[in-house]
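Apart from one protein chain that is not included, each protein chain of the complex appears where it belongs.
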Amino acid sequence: MKRSWPILGVMLTLATLTLLMTSCGQKSSPPPPPETATQLPETAPKPQEPQQPPETIPPAVTHPEEPQPPPVPPKPRPEVKNPDTYVVVGIGDFIDTLDPAAAYDTGSGSIIFNIYETLIFFDGPHPDKFVPWLATAVPSLENGLIRDDGRTYVFPIRQGVKFHYGPVKDANGNEIPGSGVLTPEDVEYSFERGMLQDRAGGPQWLLLEPLLGVSSILDLAKQVESELHGTDPSQIKSIDDVSPEGLQEVCRRVKATVEVEDGSAVFHLKEPFAPFLQILVGTWGSIVDKEWVMTEIKEINKKAGWDGSCDTWRKFYDPPTEESELFNITNGTGPYILERWRREEEISLKIYKDYWRERPAYLNVNIKFNREWATRLLMLQNGDADAVSILPRNRDQVYPLVEQGLVTMYKDLPDQCMSFWMPNQKVNPENNPYIGSGKLDGDGIPPDFFSDEDVRKGFAYAFDWDTYITEALEGDSVQAKTIMIKEVFGYNPDVPYYSLDLEKATEHFKRAWGGQVWEKGFKLFMPHVPGGSRVALDILKANLEKINPKFKLEALEFQGTQITQDFNNDKIPFDSSGWCQDYHDPHNWAYPLLGSTGYFGRFLDIEPELQKQLDDLILQARRELDPEKRKALYYQIEQINYDHALLIPIEQGVFKRFTRSWVKGFFWNMAYVGTYYWYLWKE
Amino acid sequence: MLGFIVRRLLFLPFLWFAITFLTFLLLEPLGPYQRVALFMNVNPEQAFGGKLTKEQLQRLIEKYGLDQPAITQYIRWIKQVFQGNFGWSKVAQKPVFEAIRERLPATFELGLYAVLPVVLIAIWLGVLSAVHHNKPIDHSLRFFSITGYSLPTFVFGIFALMIFYGILGWFPPGRLSFWAERIVYDPTQFTRYTGLNTIDALLNHRWDIFVDALRHLVLPVLTLSYLSWAGLQRVTRSSMLETLRQDYITTARAKGLTERVVILKHGLRNALIPVTTIAVPTVIGLMLSGVVITETVFNYKGLGLLSVDATLQFDVPMVLGFTLIGTSLIVLTNLLVDILYVFIDPRVRYD
Partner (left out) sequence: MLKRLLKNPLSLTGIVLLAIFFFVALAAPWLAPPAKPCPSFVYYIVPDWILRPFMKELPCEPFRIPRDGFRATPLPPDLQAWTTFPPRLKDESGKMLHPLGTTENRYDIWYGLVWGTRTALIAGILIVGCTLLIGIILGSISGYFGGWVDSVLMRGVDFVLALPTFLMTLVILSIWGRGLDKIVLVDILFGWAGYARFVRGIILSVREREFVSGAKALGASHWHIIFRHVLPNSIYPVLILASLDIGSIVLGLSGLSFLGLGQGEDYADWGQMIAFARNRIVGVAGGDVMQYWYTWVFPGMTITLFVLAWNLLGDAVRDILDPRLRGTH
């Protein structure tokens, strides 16, 4: 046995070595002075007001059914780790692009809105109040900056705001005038560049709709072509089919929407558009430095961006995401500079020292990505991370840290998304796997099965919200009651809604299709992504079988892309879907959900008369500038949805958020796309 | 010999063509809608908050030429490859080639530390086991290697993580501590010559970073290596056993040579022949799959982790890139082994 000792020896040396290593792993520096932390700028909210009271005793732990974790003796308060940086560990890289004109997902937005800034911004935690940001005033009818009955918006532009990169030099080494500082021309250019770029699947339709009354640049081109040459719009399939004059005209029309008038940026709307200010707060309203984007700068960008001319915009139209000149470089006016972004590894934001508000941010930001939950949890526990992504199903593992006061839990934070059952009243029967026999013979459903109001109501009364929300979603939701989330203006708190009632469901099913449904039964297939959660479907299925054993609901396993395709081909008769708002306004709920051309509305096949009524109400509400009248119109739409059970709302998310207790200054604004890090500090 | 090497190297591009063509054939039955997911930067079902409309999909299909037959798409792709463009990885959000170049050093570093000790320790233990054949040390080593061999990488890795990070806090996951990361990725403070953290740290005279990098390497290296270690030990043992029974060993012993010389000079050299031919390729194969699981468990940001993410997110170009690299690695190792073979065993010639 003499020779076998070296192995043990190696192990011992390794062990001692690592013990030494742990002690030199951390660097400490004094925490930021506390007095700066309490002074918040006037434009920002007072910290006391927005901060939600941290909950120390999480409700789920005291739930009688849960196993009680053993009591743990309180540990001494640990020293603040990484005192100058806010470290987050997320699951996977969520950033699509950093070009503010192309980004349309919350992941990208959550970074962009810390780097770039918009003309106006949210007033602290209020999703529907604004403060001036890069503009010096929020336009309103009272201050006269909204003119022409809501067709013109004027934004006086702040002076002395500097972009991160600073002035740009031209080829001869001379500074380009206007570069590096915010000018009204930058505002004009930012919006025009965005709209003309109009990335496929990007956010620009949000701006094109109020400013030009179209949903894409291609739509505008069709309009222009048919006006110029009388071309049939269906002839124009892509931008290549547009004539040179057409291209010029499209560009001219876009450029006419945003103008500079003595120090102000002026927006000309196609027609009054009540939620216009809300749209401008989104990351698509970010302001870039015109001269910086237009110039080719060595070692910064690969190529120069659009030069602002109507001759060249075609080259910059709908580039692949990665070919946008701003895809992975940034130059904004916001409190953070992009330090580095290593895909699927980390993204780092550095404090911008020359920030225009009275103080720069307190903390640098470092977001890492790690799919392994155990690692994330341990990093939170050891204080190496200040916040980590926590899936609801693992939340119980964090509660002991909350009890020990190491981690603060913020709860009841409303989400901006909502899910609903979507009965499609007339599906495309061709090659449709979801309708079985396609007849009402107990072995399928007819394509227009859901056109019978009683069928829809039967389904609505058969779903068990309570079980679904308290058990499957661990109480992370509240029942959604109508077609919009409850925080949005225009939500009727007294709106009637459906709840589980098998008797009423039976009653409706007995009446449906003249009693044939009850007699013959049906078999309905619902799409299901392999590995996805089937809970909602299972609950509904069990209840339907309880009502009548002949009612059958089956899951059909398909890959997600297949389901998307079937959805787009109008084939899915009944499925749960969800919508997250683009901006905090009822129009962004009513139109996509119930409008005849809306994202979901176009597949509902609501009977024409009712649809026309809905469309009129939606349009009217969009134009109406008087809040009271507007509200009444949305109440009407909500009532119609309930009366006819057009969409059956399921739930609206309610977040919980966990952060190391040494991080201060957090508050929740539901319309934020992420965390606005400028407010945070550690102590 | 040269002819042999050239022939073997010519096999490589052939393999590449075959693998890529196979992949494109497999893509064919998917239909353009699904292929959008493969070629777009994001999954359409998740993209834009799931708000991709039919018209937008159509635009994307036309843009990427996805409605054309597989062969047309393949030719287009090959043309791109010859221009040095392996495609765009939506997971890495950069060209595949660049992503691989960035992640390869990490995996290489892991492999480097995992392979060398494995080979040396395993051979040593195998010899030990064979020399003490059927003695307690042989039995315990065999038992050790069999149980080691039977413990799945992911079970082992997770246990190791729990003990050494969860309870003891010694070896954190990742590649570097946060403070070190800030220095390493700051070009003004640190030059990344090779991308291998330990070596770069030495070249930059940063001992603290060297130690930190090493600390992060311990568990992944251990997890990655013990499996191959157990296998290699088994092969060495049986091969050594066989050699030791040969006549020339008996002769050598009869000549009065010391046991040490007999075993190391006459025994081991001959025993190594099957070890190199059988075991090394197996170890490389094991490591390729092991690296994927190890990197996942320890969140070690190398190629393996990237390719799992890529697989889960239908990022075909990225997985394909990783596969081509892996294939080349295997072919080249086999070639190397065959060449080494000539030196170890003078009886072998390739002509």
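Letters A and B mark the chains in the order given here, with residues in each chain numbered from 1 onward.
Note that in this section contacts are C-beta pairs under 8 Å (C-beta built on N, C-alpha and C of every residue); 3 or more make two chains touch, one makes a residue touch a chain.
Note that the structure is a prediction, hence the values are computed from the model and not measured.
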According to the contact rule at the top, which chains on display are touched by the left-out chain? A, B
Looking at A:Ile347, A:Ala374 or A:Met484, which residue reaches the missing chain? A:Ala374
In the whole complex, of B:Phe4, B:Phe154 or B:Tyr341, the residue touching the missing chain would be B:Phe154
Would you write out the residues of chain B that touch the absent chain, in ascending order? 11, 15, 18-19, 23, 26-27, 30, 38, 133-134, 142-143, 146-147, 149-155, 158-159, 161-162, 166-167, 234, 238, 241-242, 245, 285, 288-289, 292-293, 296-297, 307-308, 310-312, 314-316, 319-320, 322-323, 326-327, 330-331, 334
Can you list, in ascending order, the chain A residues touching the missing chain? 65-67, 69-70, 72, 75, 372-374, 377-378, 380-381, 392-401, 404, 406, 433, 467-468, 471-472, 474, 525, 530-532, 534-535, 554, 556-557, 559
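The rule is simple: only the chains that are shown with their structure count from here on.
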Chain-centre distance (mean CA atoms) for chain A and chain B, in whole Å, is 39
Chain A touches which residues of chain B in the complex? 31, 33-34, 36-37, 41-45, 47-54, 56-57, 59-60, 62-63, 88, 91-94, 99, 102, 121, 128, 136-137, 158, 161-162, 165-166, 169-174, 177-179, 181, 185, 208, 211-212, 214-215, 218, 296-299, 301, 305-306, 309
Parts of chain A lying in touch with chain B, wherever the complex brings them together: 1, 3-4, 7, 14-15, 18-19, 21-22, 24-27, 82, 85, 87, 92-93, 95-97, 104-106, 200-202, 238, 318, 320-322, 328, 340, 342-346, 366, 368, 370-372, 374-375, 378-379, 382, 384, 559-565, 568-569, 578, 580, 599
